[in-house]
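Data first, discussion second: the structure below is written as C-alpha cells.
Here the complex is missing one protein chain, while the rest keep their positions.
Let's turn to subunit A:
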Amino acid sequence: MFRRLPESDTATLRFKIDGRPATGRAGESVAAAMLAAGVVTCRTTPIGGQKRAPYCLMGVCFECLVTIDGIGNRQACLIPLTEGMDIRSQDGARDMAGEPVTEAAP
C-alpha cells in the first residue's frame, strides 16, 4: 500500500514486526517502517477493542502505540527505527506485568 520514495537510499535496517523479519531504512520512524512493511493496524483500543493505525504521524494523536522491545504504549511515529528492533502490535491496554521495570528519574 505504501511505497518508499525512490530517492530514499539510506542504510538498510533489519527489524522484526510481530515476529516476522522485515527491513526498513535508517531515518525512518517505526510507524513508517511498519506501514512500508504492510502492517497497518498497529493496536486495538483498551476499552472498545477497536482497530487503530498511525494517524497524525507527528506525535499528537497517540493512535500509533505499539510495543517495542517489550515496552508497551510507545509512539511509533516518534521513535526512529534501529537495527534489530522487536516491534509488536499491541492488543488492548499496555500490560506492565512482563515489562522490565524502568528506573525512576531522580
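A few notes on this one:
The rule is short, and it goes like this: a residue touches a chain if its C-beta (ideal position, glycine included) is under 8 Å from a C-beta of that chain, and two chains touch if they have at least 3 such contacts; residues count from 1.
Quick note on the criterion: contacts and distances are computed from a predicted model.
Its UniProt record calls the unshown chain "FAD-binding oxidoreductase", which is the correct pick from "SUF system NifU family Fe-S cluster assembly protein", "Catalase-related peroxidase", "Thiolase" or "FAD-binding oxidoreductase". Check A:Val40, A:Ala53, A:Ile79 or A:Ala93 against the missing chain and you find that the one touching it is A:Ala93.
Not every partner is drawn; the one left out touches subunit A at residues 46-47, 71-73, 92-97, 99, 101-105.
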